[in-house]
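Here is the structure we will look at.
Left out: one protein chain. Kept in place: all the others.
== chain A ==
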Amino acid sequence: MLEARLEQANLLKKVVDAIKDLVQDCNFDCNDSGIALQAMDNSHVALVSMMLKSESFSPFRCDRNIALGINLGSLTKVLRCAQNEDILTLKAEDAPDVVNLVFESAETDRISEYDIKLMDIDQEHLGIPETEYAATITMPSAEFQRICRDLSALSESVSIECSKEGVKFNCQGDIGSGSIHLRQHTNVDKPELNVEIDLTEPVSLTFSLKYLVNFCKASGLSNQVKLCLSNEVPLLVEYALASNSYLRFYLAPKIGDEE
């Protein structure tokens, strides 16, 4: 039996919106520590890992480990029926056929309830070790989104170079080239505008911009985004959520034959 009450339906709406283009069907693995999701995109070069800790819910109850196989398209349709400020409750039996979503509006005493049919999804699960990255960049998520959007107008891929001087996003396209330079920056009044660079060795990697633009759909979830890079290792883009929950994206770097 699963029962998870989320104070704001908004959170789940945003999460699902951010990942539904990458992943169509996936398992929500529920256990007593929370709700987790891991899925790869169709071409298996990107991976989404979501963890909503039980503390993000009030109350949270999950007696048995259950995997809720949900089509994200269907989930989006149902979540559209919820107002951003609604209280959302997820419910499922121990061996469920459906997942039940209840939206309660605090203002109007309106209660709406939806069931989504579940599916059996056979997906492979990757074990992702905790890695020490050579470079960790923390920046405003809006800034990262702007960089990706601006550069994607010029090119398919961006190279991210991180050195002592700062971080450089650089792209070469048919119509020309562009580059954006960021330096470490501390804003006392508005800490959400800080740019922090934590570097142990310089790195330079190339990534597909279309995927990055896609990851940026999660920008609404958090003011700051964390990019973790090491040479020859997938990039980690992390949006931290309240109470240790997170939404992480991994993207394989482009190696070798660049056109």
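Simple rule for what comes next: contacts are C-beta pairs under 8 Å (C-beta built on N, C-alpha and C of every residue); 3 or more make two chains touch, one makes a residue touch a chain; residues count from 1.
The definition used in the following text is that contacts and distances are computed from a predicted model.
S.K.: Assuming one chain is omitted from the figure, identify its UniProt name from "Ribonuclease H2 subunit B", "Exoribonuclease phosphorolytic domain-containing protein", "V-type proton ATPase subunit F" or "Splicing factor subunit".
M.R.: Options "Ribonuclease H2 subunit B", "Exoribonuclease phosphorolytic domain-containing protein", "V-type proton ATPase subunit F" or "Splicing factor subunit" considered; the missing chain's recorded name is "Ribonuclease H2 subunit B".
S.K.: Using the touch definition from the top, which of A:M1, A:A106 or A:M119 touches the missing chain?
M.R.: A:M1
S.K.: Given the contact definition stated above, which residue among A:C81, A:A106 or A:I128 touches the chain not shown here?
M.R.: Missing-chain contact among the listed residues: A:I128.
S.K.: Of A:N100, A:S163, A:N194 or A:N223, which residue touches the hidden chain?
M.R.: A:N100
S.K.: Counting contacts across the full complex, list the positions on chain A that touch the omitted chain.
M.R.: 1, 3, 20-22, 24, 29, 32, 40-47, 61, 63-65, 67, 71, 73, 91, 93-95, 98, 100, 102, 113, 115, 122, 124-129, 156, 208, 210-211, 214, 217, 233-234, 250, 252-259
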